[in-house]
Structure formats: structure tokens, C-alpha cells
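Yeah, one chain of the complex is gone here, protein chain that is, but the others are all in their spots.
All chains are identified by letter, namely A and B, in their written order; residue positions are counted from 1 within each chain.
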Amino acid sequence: MSKESIVQLEDIIAWKVQQIQNKVNEPMPLPMQQALEVNNDWRQELSFVEHFYTSQADEQRPSAQLSTRFYQMLNSAQVVQEQRVHNTKNNAGEVRFQPGIWQAISSWFMPAPVYQFAMLAVCFGLGWYLKPIDNNTVATNHESQQISALQNEVKSLTTMVAVSMLQNPSATERLNGIAYSASLIDQEPQIQQTLLKVLATDDSTSVKLAALKSLAEIQNIAPIADALIDVLNTERNPLVQINVLQMLLLSGNEDVYLKTTNQLTNTELSTEASKILEQLSQVNQI
Amino acid sequence: MTDETALMQQIQQGQLDKLAVLFERHHVSLYNYFLRSGNSPALSEDLVQETFTKILAYRQSYSANGTFKSWMYGIAKNTMADQYRGLAATSVHVDADDEPLAANHSLQENMEQKEKQSLFEAALQKLPVELKESLVLSRYQQLNYEEISTMVGCNVNTFKSRIRKALSLLQSHYQVLSGEGE
Partner (left out) sequence: MTNFKLQKLTTVIKTITLANALIFSASAYAQQAERQYSVELSDPSKPMFLDVEMYMGNITIEGYEGQTVEIVAEVLNDFQPDKHKDKWQKNWKRVDTNKPMRSTEGLTPVSHTAFNLEIMESSNRVEIESEFGSKPVAIVVKVPQNASLDVNLYTGDSINISNISGNVEVESHIGNINGTLITGPIVAETHASDIVIEFNTFSDSAPSSFATHSGDIDISLLANTASTVEVQNYQGQVLSGLGTEFESVDKVNKKQRENGQKIEIGSQLQAKLNGGGQVMSINTYSGNVYLRQK
């Protein structure tokens, strides 16, 4: 037949590969056999293909860490799903965590970097909204709206996680939460409020100092000035007092400066903080 | 394979724990896919993790038309491509010349099979990325031509030619490495 003459090596290879993969015992079609018989180079090439496809392929094992990370991710995804259902049912504005929920989320952060959550949050949200994905899909207007809605959702989800981390009994996890929430400090009042609460009530000086460092990045300090002055009235640790003073007096905001100095007359500062206050006053006169 | 489709449908309906079954079944071969594609062990693990995270995220986009396996490798391939784009400045591709064969323990062992396999692996690393990718998916991940051609966006006949070209190039590298080709 005329078809015999157009048998090509790639067809024979494709057949061979299929045979090997499917373990089919059918003999090779005659035209292919005939083509091979007259072509020594093809036979050699096919022999190589057979060797390559049938030689033993050793598989390397990944570390146990991979499984741990996967199950933590899965666990967290289940938590997020439960929380989503919970929130939808209750339609509650306040985020309330049931016991074990923050634990599940925070445990996920212990060995893995924080970015994983962001990754999950974004991906999880995408899976929720975007039905078909394709490499070359161009987002329609409708999809853009969906993505925008998703971004808001992810932001609130991220805030929710940050807040839960900041409430974790482990100081390490709270430090992680502060680092995690740093990028949201100027956008999310809820994060600011939680950090202020941490500053006022946390047991760990390290955590308070980290919270202060994060709060110091807020562009406009005026709305939280009162809360910071309150901290000066209750906080006894000189390191924390000094950092709060620096924030208030060196913010560049004249109103905050005046408000602080006026109120400080009634505040009993530590010797160390008083010293710094003296220095700061001198700086302000420069 | 149909049971994997059923598992995916259960995951789509909210039984996320079913993903564990798919993970246990595929994570080792997926890890080896990333390794063979030239990624370091640590990065390969990250890529496996990311692939499964995406599987979870994109679960609703899976349709029963194709096998789960081919869908998963499609995501894996894109994940790796994203990684290369992100790390454009630092090459992730391990060239066989940079990865000396002498360092490969299997070569030091006098087991012919292992030696041959090491040479295949070394020769594979010398192929251009596109050809290597197709060959790895076909040989090691055992996807069929139709599945891979859909994944890489070409028709089956073009893919047949590509595989042949890849194998031919692999053979010449293999011969040089084994000292056969003078």
C-alpha cells in the first residue's frame, strides 16, 4: 500500500513508547516492521529508545518535611474552609475563633514561612471564584470584578490570620504575627488596634518592642497617640517606655508632641525614660 | 484513573481531606519530575508543595475530561515556569557540565544498570529545556503523547517529531558521555 512508504521513524517510536507504557503485547504493524528492516539507522535508534524507556529509573525520596508541610497546608485549608462556612452562616462582622482554629493555623506557621499562607489564601480564593483556568485566559470585565472581590476577601482573610497570630499564647508566634502583619499596618485599622492591645497587655517585652517597631511605620500617628500615651501611664519597663516616647515625640506631628508633653507632667516615668525625654526635648529645640 | 476523577469530584464538593490520597500517590514521582527538570532537592520540594496548593486552589477547574495525572502535571509544569520567571536572574537550570558525573555516587558503583541510568540522566540534562520537558513527561511520568501535546500546546504529529528529535539528541549526548561516540 502507499501508506507503507510514508511510515516515519517518529511513528514507530510513538508506537514503541505506547507499547512499553501500556505493556501491549501486540506485534508491531507490518509496515513499520518492513520500514525497520530496510533501515539500519532506524533500528539502532529504536533500540536506544527501548533501552532508555525500559532501563531502571531510580526514584529519589523527598524529605519527611515535605509530607509535614503538605498536611499542615491541608489542615489549614480545612480550617479556612470551616471558618468561611462559619462566617457565612453567622454573617458576623467580628472574627471569632473557636478553640483549635488558631492552633491549626499557627501550627502551620511553625516550620513554614509566612508567605505560604498568603499563597494559600490567594490560591484558595482563586479556586473559589475562578472556574476555568487556562494558560492563555484573558480576564474579562466580569472576571476583573471577581478578582477585585477576591482581593478584598484575601485581605480580610490575611487580617484575620494576622490577628489570630497576634493572639497566640506563644511569644514566638506573636512575633511572627507582627512580622506578618507589617505590610498591612497602614491599611488595616484592625491590625493597628490589635498591635496596640499587644503593646498594652503582652507579657513579653520582646513582643511589645516588636509591636512598637511595626506601629512606628504608620504614616499618621495622630489617631493612635492617645492609646500610646495610655501605655506610658501603665507600662513600667523602661525599654518600652523609651520606645513609646520616641514614637510620640519624634513623629514630626506638632499636635502629638504637645499633647504628649502636656500629659507627661502627670506620668511617673522611669529614670531611664526621663533621661531620654530630656534628650528628646533638646533635639526638638534644634 | 477513574477513581482519581472521583476523588477530585469529592474534593470539589468540599471533602478536602481526599487530597491526601492523591498526594500520597503522586508526590514522590512529582518530586522526581522537578528534580529531573534540573531543580535542586529543596526547590523541588517547594514546587511539589506549591503544586498541591494550586491543585487545592484550582480544584473547581478540574473537569473529568482528562486524567487527574495529566491535569496535575499541567499545573506542575506551569508552577515550574512561574518559578523560572521569578528567578530569571539566578539560573535554576542545572547543566550537566556543572553537575559533574564523578559526583554521582551511582557511577562509582559497578552496576551496569545504574551506570546506564546515570548516563541517561546526565544526557537528559544536556537537552534544551523544551525537549527535556517533553521527554521527562513521556519517559518518567509516563504520560501519553496526546496528554503531553495538549499540555505543551501542539498537535500530536508535531509532538511525535519533537520526541524523536529529543531522543536523537539524547542518544548523541549519551554516546559522548559513555565514550561510544568518537
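Basically, a residue touches a chain if its C-beta (ideal position, glycine included) is under 8 Å from a C-beta of that chain, and two chains touch if they have at least 3 such contacts.
If you're wondering where the values come from, they're calculated on a predicted model, not measured in any experiment.
**Student:** Please provide the labels of all shown chains that the missing chain touches.
**Tutor:** A
**Student:** Which candidate, A:Val17, A:Ala162 or A:Ala210, sits in contact with the chain we can't see?
**Tutor:** Selected residue, touching the omitted chain: A:Ala210.
**Student:** Of the residues listed, A:Gln19, A:Gln34, A:Ser67 or A:Ser170, which one is in contact with the missing chain?
**Tutor:** Hidden-chain contact among the options goes to A:Ser170.
**Student:** Which residue from A:Met28, A:Ala57 or A:Leu250 sits in contact with the chain not drawn here?
**Tutor:** Selected residue, touching the omitted chain: A:Leu250.
**Student:** Contacts of chain A with the missing chain: which residues?
**Tutor:** 109-113, 170-173, 175-176, 179, 203-207, 209-210, 219-220, 236-239, 242, 246, 250-254, 272, 276, 279-280, 283
The criterion applied here is as follows: only the chains that are shown with their structure count from here on.
**Student:** List the residues on chain A that touch chain B in their complex, please.
**Tutor:** 9-11, 13-14, 17-18, 21, 45, 48-49, 51-53, 55-63, 65-67, 69-71, 73-74, 77-78, 81, 116, 119-120, 122-128, 130-133, 135
**Student:** Contact residues on chain B for chain A in the complex?
**Tutor:** 14, 16-17, 19-20, 23, 27-29, 31-32, 35, 41, 44-45, 48-50, 52-54, 56-61, 78, 106, 113-114, 116-117, 120, 138-140, 142, 144-145, 153, 160-161, 163-164, 167-168, 170-171, 174
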